[in-house]
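Step one of this worksheet: look at the structure below.
Note that this complex is displayed minus one protein chain, with the remaining chains in position.
Coming up: chain A.
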């Protein structure tokens, strides 16, 4: 067995040192009833690297690879080009096979990287402080709600109807157990988000308002009035961003008065990976809220010789110190994904991120213009970044998406998939466009969408 260095001679010598007759004697504390007499039945025996690779390849081959077809899926996970150097850096064993930097003297690589990452995220979000990451955007969203309840000592959160429905589900699931009240809503299919309606739902018991930007339908709007309304009632504004590339083109949430900004960082460096592992981003605008933040924080300090160095800090918030009084039960971050994000962001820099964002938006505008020409199809959004909503003239979007897949086009995410059973949303399709989309891809989608709609009419 290629991963096990002990030889039988080693094992015999070690047992002798221990004073045991056999390895089974070391398992003497296992009750008789639970001892197994051999390898667990019903599972295969060990296999060669070649055989295992063959098996896994056969499973991979059953999937339609996004990069092999015209591809327009988004809704919280975006396909961007990841420079080759990102993957080689994250595969360096010193990053890949390290652990949480509990011994900072021999973990400065991870710690300095996290300090740089925190700075990048804070600036992108227009915030003062970002943490060292959380599991993903959806869990970060819940952590923001939980933090807002701690800060305000109130127990009600108002969710925008245009918050990603999976995020809203996570918040609602968690709130069932913590006893918080979640006021949610369905998205209204309108060219502009209904911010007036949202503001009207904020009351004196509200801990926070949670708004996605760009929202689940791809719409963008100035959130300053929401921030003002929330603050007037003593509530916090939580802004959720699922597409960090957008912030290379549009105002940051911090600039518009968001108190907590959270999001999904998968777009940069991480890739699609069928939904995970992803990267939860979490930042606060006001440094006074730092001690209420969840998750790990890396901070600067000096060593015994006065050299600059970095450590995990403010850990008195965390479970391994505070146990049941911790701000969160989280005991990890998404370290390697944070590294991938940070390397990608370093390669882009200010200029590259702005260019990348502009290219995404340019292609999205082209796509919106072209797809609006498909008979029976309308673009819902007034404004968008790289994702927008198509209304399919009464055609069920889910069936159209499946039909498009059969035609070799991954044409978008139907709102029917995200909001099953909600009739009002069945005819809408989310279309995402990134720098990986070609003008030819857009043409193919337009053509196949037209054909698919025509055939579904017959």
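Just so it is clear, a residue touches a chain if its C-beta (ideal position, glycine included) is under 8 Å from a C-beta of that chain, and two chains touch if they have at least 3 such contacts; residues count from 1.
Assume contacts and distances are computed from a predicted model.
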Per UniProt, what's the omitted chain called: "Quinol oxidase subunit 1", "Potassium-transporting ATPase KdpC subunit", "glycine dehydrogenase (aminomethyl-transferring)" or "Peptide/nickel transport system permease protein"? "glycine dehydrogenase (aminomethyl-transferring)"
Among A:339, A:380, A:425 or A:442, exactly one should touch the missing chain; which is it? A:339
Checked against the full complex, the residue among A:118, A:152 or A:267 that touches the missing chain is A:118
